[in-house]
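Note that one protein chain is taken out, while the other chains of the complex remain in position.
Order of writing sets the chain letters: A, B, C and D. Residues in each chain are counted from 1.
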Amino acid sequence: MQKITREILIDKAAFLLSTGVVGSVFGWRAGEFDYDVTPALFTDKTDLKNNFVFGDFCGANVSKYLIKATKNAEEKILVFLKPCDTYSFNQLLTEHRFNREKVYVVGIPCEGMADVRKIKEKAGEGILKISSTEDGVIVDTLYNGTISLKKEDILLERCKNCKSKKHVAYDELIGEDGTVLENDRFDEVAALEAMSPEERFNFWQNELSRCIRCNACRDVCPACTCEKCVFDNPESGVENKAAYNSFEEKMFHIIRAFHVAGRCTDCGECSRVCPQHIPLHLLNRKFIKDINQFYGEYQAGEEVGSRAPLVNYTKEDIEPNDAVNKGDK
Amino acid sequence: MRKCKVENIYTLLGEISKNAKLYIPVDQVNGAKFTEYAEGLTLSNALKTERSIKDFFFPQTENLVDFKVSGKIIEIIDNRSEMEDFVIFGARACDVRSMEILDRVFLSEPVDTYYANRRAHGIIISMACNRPAETCFCSTFGIDASKPAGDIVCYKGENEYVFEGVTEKGKNLLEKLNAVTENGGEDTAKIVQTEIKTILDKLPLKDVKADKFGKDKTDKFFNAPEWKTLSEACLGCGTCTFVCPTCQCYDIKDFNTNSGVKRFRCWDSCMYSDFTRMSAGQPRPTQLERFRQRFMHKLVYYPTNNDGIFGCVGCGRCLSRCPISMNIVKVMKKLGEGDNE
Amino acid sequence: MEKNLNNAREEIIRRSGVNPSKCMKCGKCSGTCPAYDEMEYHPHQFVYMVETGDIEPLLKSQSIYRCLSCFACVDRCPRGVEPAKIVEAVRLEVIRQQGANHLKAEGVAENLDEEIPQQAIVTAFRKYTK
Amino acid sequence: MQVNEFKPKIVAFCCNWCSYAGADLAGSNRLSYPADVKIIRVPCSCRVNPMFILRAFQRGADGVIICGCHPGDCHYTSGNYYTRRRMALLFSMLDYLGIEKDRMRLEWVSAAEGAKFATTMNEFTEKIISLGENKRLEDLRCKK
Partner (left out) sequence: MQRIGVFVCWCGSNIAATVDVEAVSQALAKEPGVVHSANYQYMCSQAGQDLIRAAIKEHKLTGIVVCSCSPRMHEMTFRKTAESAGINPYMVEIANIREQCSWIHKDILTGTEKAIVLGRTAIAKVNLNAPLTAGESPVTKRALVIGGGIAGIQTALDIADAGFEVDIVEKNPTIGGKMAQLDKTFPTLDCAACILTPKMVDVAQHEKIRIFSYSEVAAVKGFVGNFDVTIKKKARYVREDVCTGCGLCTEKCPVKKVPNEFNLGMDTRRAIYIPFAQAVPKVATIDADYCNMLKNGKCGVCSKVCTAKAIDYEQKDTLIEEKYGAIVVATGFNPISMEKFDEYAYSQSKDVVTSLEFERIMNAAGPTQGKLVRPSDGKHPHTLVFVQCVGSRCANCAEKGKEYCSKICCMYTAKHAMLTRDKYPDTDVYVFYIDVRTPGKNFDEFYRRAAEEYGVHYVKGMVGKVMPEGDKLMVRASDLIANKQINIAADMVILAAAIEPDKSARSIATMLTASMDTNDFFTEAHPKLRPVESPTAGIFLSGACQGPKDIPETVAQAGAAAAKVIGLLAKDKLKGNPCVASSNELMCNGCSSCERVCPYGAISYVDKEFRGPNRTVLVRRVAQVNPAVCQGCGACTVACPSGAMDLKGFATKQIMAEVDAICK
């Protein structure tokens, strides 16, 4: 398979810019270190050549930015989407969040993105340089010398259980398209389900108690695109800025997960950005698992315009009391 | 100076915890966290705790006062309980400096009595940074990671911990620890300091300069075109403000319990769309303004109002936490690039 | 004995995967059955008798060997009851109870009739061996 | 009489067309059920937002029950089908978080089922009493 390099993408972007197909490019901008990449809009070719990056740290799902970026854009915006990003892209289109005509999608293959947290766990503080190799990275550190790490050990949590390498939306593909993958993403949920209620309660009490309500999970989430979130709205009756106690921590996360249930594509951004390392994707995945089990397999974003399970029904749906008792004997 | 052998440090910590609540950095599932000392706990080797010591003096939420309503009578209940003394062990130079920045806000008139009370009861034992990280840039703001401030400063040498009482509070505490410490340690402190200085010179961000910013630079940067690109990717979450040791904005909320009202305050973030809605009713309209506010406050407004002291301590927490990796270093570099005179 | 037969009913239903109560007694299965005249009990009767638990006559009847397994009844049943599977399951019950194979490959030659279609041999193996 | 007898708080959301009428019928027939159950009238069970349920627990409820028309009988044709999906997912999620799954329930009660309404409420109250006070989704500020 063709290895995607920043040069290929820059060439593609420069070509589309100069032919007037697009007026700007949404991609990733280099940072201070090798790992602090920022999603960014490029309009200038020199800027593109100097600062555009693509590599192991371009995990950010840029689909959501298109809402803002397309608002006042006069020309098309080129966006590079990884397979998982295309699901969010479609889901946003399903919800009429931006005009498809204003976007030119170039699908790019992805072999999984790296998690700098994991690198730091293994290489320690003082990372000076991270260079990608065939099957991993080489890290130069201040205190521990040079360390090489295998890709599978530093993959982002969500990439470890990649659901699909297939692009469900694009105008043009670079490289070959992949397929929907078999994965074990529900194993963690199943493990929790297998615990006793007390264990589950303690698990979540511990996880959620770390929440600082920075709202990063919500703000990064491509399904959370409300004009005004209920938790920010004093009129909603549930507005709440910082959780005062464990109830409010749970309230926020339950309702947020419920609001995106059936719309969440399982992109995993919530867990990736959580500064407190709360495994928030386990809430969303629980809903996905239940939905698949109760109402048939459904992958949000697979198809534009598909009817989300919570705005749909059949006459034979499972009764809630049976749904919660399904594990009991 | 007083010193104690590395292997005796837990005896010393045990001694401190006899008279006051003691918090030490301990490795938790996801990073180091200040944890109340108990026998058996191990000190973390991490450079920084996930959250700064700000939390001890200015917690994320606190109940200020309660109201009880019966008929037409409103009763005000101040439910502050008597504060106990507490000691924080292992605060880094940046975090210690942040207290100075917070003090200037909360201890100037009108004094925030909740904060003042906690300050009065808290003792900070700082610790020189043996292993600064790549994200550290405290030197930008004139902080010396090899010689932090604090009530007591501690240096960790190869074989011994060295303590130096700085403030009255600190010296008193150190005196109480005479049984578990002995005199000396000046040499060790020197060695540690020198080692740290060598490392500081190797840090990738050592050349970040703040000198273009500071007092009365509002006009120079306020309308800079760079804000647009810098703020473009900002999600508007509050991560940077909540992990920041110097962010001190808060909101006050009333919670109706049905049988009364609990008034509490919680951290607020200038990154939020409804920030300042409560006072002027005109919150900053777009993320660009909110983003600009945060950095202008750290780099220009705060120094303007506080004798040129910057509102950032270079701890680097925002560098590693921002979901989209935008941070004050990038802002300073970008704005400082051109000559905006 | 009673209990045993009751078990046989459940076992036949389980094994065939057929829910006999779906039958609306239209008789299309028997109407289409090419082996009707050979059978003492006809496809619709198999379904009905299994439903009511009247298994014993079926077990004793030669009808189970007369079914050609042509599956015409399965194909045409408007309710998707699949009578042939029931017949098959009853047959299996008999064979299991007897615990022996009724047909061996070596024995084919002596029984072989030149006229017999290939499908019948295959069917015979399905029916007489398990 | 016991002094510290546990009196649970139970909120029942009833749809206007079937279940509320069923409750009325229970009343007309003098079919008793515990006074701990208090009914909130909603036009349709599909008006019940998960936030209401959490709110009730926050404010000190020990059990929440939602009653609607039987599937297929909804006055608004499809409202209760949506309720059924929403509640199946919500209840399952609360269970996943370790909240006692028997604290919340969805029941279909028609306007003719006064007796069912009363027995349902009796059973549910008993269940809640056996579970005891709601501790896992409480907000201490709201406790006296």
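Methods note: a contact is a pair of C-beta atoms (placed from the backbone, for glycine too) under 8 Å apart; a residue touches a chain by one contact, two chains touch by 3 or more.
Only a predicted model underlies this, so the values are computations on that prediction, with no experimental measurement involved.
A.B. asks: Among the chains in view, which touch the chain not shown?
C.D. replies: When the full complex is considered, the omitted chain touches A, B, C, D.
A.B. asks: Please identify which residue in D:Lys9, D:Lys101, D:Lys116 or D:Arg141 touches the non-displayed chain.
C.D. replies: For the chain that is not drawn, the touching residue is D:Lys9.
A.B. asks: Please identify, in ascending order, the residues of subunit D that touch the omitted chain?
C.D. replies: Here the touching residues of subunit D are 9, 11, 16, 20-21, 23-24, 26-28, 30-33, 35, 38-44, 46-52, 55-56, 59-61, 75-79, 82, 86, 118, 142.
A.B. asks: In the full complex, which bits of subunit B touch the chain not displayed? Write them out.
C.D. replies: 71, 256, 258-259, 285-286
A.B. asks: List every residue of subunit A that touches the chain not included in the displayed model.
C.D. replies: Spelled out for subunit A, the touching residues are 71-72, 94-97, 225-230, 233, 235-237, 259-260, 307-308, 310-312.
Heads up, the rule we're going with is that only the chains that are shown with their structure count from here on.
A.B. asks: Determine, using the mean of C-alpha atoms as each chain's centre, which chain is farthest from subunit C.
C.D. replies: The chain lying farthest from subunit C is B.
A.B. asks: At what distance in angstrom does the C-alpha mean of subunit C lie from that of subunit A?
C.D. replies: Measuring from centre to centre gives 56 Å for this pair.
A.B. asks: Counting in whole Å, what is the centre-to-centre distance of subunit A and subunit B, each centre being its mean C-alpha position?
C.D. replies: Roughly 31 Å, centre to centre.
A.B. asks: Could you list which residues of subunit C touch at least two other chains?
C.D. replies: none
A.B. asks: Among the residues of subunit B, which are close enough to touch at least two other chains?
C.D. replies: Those would be 255.
A.B. asks: Once the touch criterion is applied, which pairs of chains come out as touching?
C.D. replies: Pairwise, the chains that meet the contact rule are A-B, A-D, B-D.
A.B. asks: Which subunit B residues qualify as touching subunit D in the complex?
C.D. replies: Within the complex, subunit B touches subunit D at residues 255, 257-259, 262.
A.B. asks: For subunit A, which residues are in contact with subunit D within the complex?
C.D. replies: 189, 192-193, 197-205, 230, 237-238, 244-245, 247-248, 250-251, 254-255, 257-258, 261, 283, 286-287, 290-291, 294-295, 309-315, 317-321, 323-325
A.B. asks: Where on subunit D is subunit B touching in the complex?
C.D. replies: Subunit D reaches subunit B through residues 59, 141-142, 144.
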